[in-house]
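These notes concern the structure reproduced below.
Every protein chain of the complex appears in place save one, which is left out.
Take a look at chain A:
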Amino acid sequence: MTEAATTPPSTTPENPWPVRVVSQKIASWIARLGWIWVDGQIAQISRRPGASTVFLTLRDPSADLSLTVTTNRDVLDSGAPNLADGARVVVHAKPDFFPARGTLSLRADEIRQVGIGELLARIEHLKKLLRAEGLFDRARKRPLPFLPRRIGLITGRASAAERDVRDNARRRWPAIDFRIVNVAVQGPGAVPQILDALAVLDADDSVDVIVLARGGGSVEDLLPFSDEALCRAVFACRTPVVSAIGHETDVPLVDYVADLRASTPTDAAKRIVPDLAEEVRLIGGARQQLRRRVTQLLDREQQRLDAIRSRPVLARPEAMVDQRETEVRALRERGTRCLSHRLDRAGGELEHTLARLRALSPAATLQRGYAIVQRPDGAVVRSPDEVGAGDRLRVRLAGGELTATVEG
């Protein structure tokens, strides 16, 4: 086979292969694949009345790929009588080249519809596998931004999920911006569309968080959200992914892989944007607290400063001078008092002396009628012997002086 792929066939413009040769060669290559079991999803089924052959379109659940299956009506009726679009089947078939049209189909001789029980068992198995690979690890979860610049929303067109996420997010934060990608959220085609949407939103730098939202549905409806390719794509996203699938009780595998699992689309809105009113209230509270604290601090410092300034040494600085002035005044008074005391005493002494002086004076004696006789030279005559006849004498009386002459 490798040889055939690498060796160019020996054809030239002059020696080309006829269509039948090419057709025959392709048919023989394809026939080599033999009988195989194929897992797929029914995208379309056409039973033509009267015709014994039934055509089915079998597609890959995770990718936009499909093959045509042809089978006998009996095979279908015995293996999967109630087959409808979207059903999962396992087909035993042989790839078959139809030379008349150059088309390829799988010719099936057995078709088994995969029941919901088996699908769930497969999901359980896949869950173990992904967990073992670390796709659910808490440490691998990326934190959500506090306030995303833009929210990427993947959801069904005009769905309740879209409305719930968008309206609730806007109610909390009116200026929030969305980039919404509408996809099929169930049935064949859902997974490939969601994968495309994830790729687009993850590549958009302005998208800070991606929300995968879908309302409630049957177990079959939610199957795409347990798809392996989808889980791996979500895990590979650089942008944080929030899953909001179905109701509280629905837990598709993507919920384990997502960075955050919201129980419902409304819950997702609450988790991805903060509540503006609440934030404003918190900031307001913090600001008030801040002001109160600073004002308290200033008031306390003012009190301390006032206390220091009211201390007498600062409040009454003149006391510093007053005190000294008092001392000076006291000293001066002491001085004055001391001096005047001394003057008083001196005055007293003077009077006393004067009195004594006056007591010693002869004036009082003279007053009583005594006289003092003096010679002209002033000497007091105390005895008649001291004078001779004819001597002139001065006689001093209380009322004045007179002169006398000694007669004998």
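Convention: a contact is a pair of C-beta atoms (placed from the backbone, for glycine too) under 8 Å apart; a residue touches a chain by one contact, two chains touch by 3 or more; residues count from 1.
Note that in this section contacts and distances are computed from a predicted model.
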Options "Exodeoxyribonuclease 7 small subunit", "Nucleoside ABC transporter ATP-binding protein", "Glycine--tRNA ligase alpha subunit" or "NADH-quinone oxidoreductase subunit H": UniProt name of the undisplayed chain: "Exodeoxyribonuclease 7 small subunit"
Among A:305, A:338, A:364 or A:380, single out the residue that touches the unshown chain. A:305
From the list A:16, A:115, A:285 or A:317, pick the residue that touches the absent chain. A:317
Had the left-out chain been drawn, it would touch chain A at residues 287, 291, 294-295, 298, 301-302, 304-305, 308-309, 311, 313-314, 317, 320-321, 324
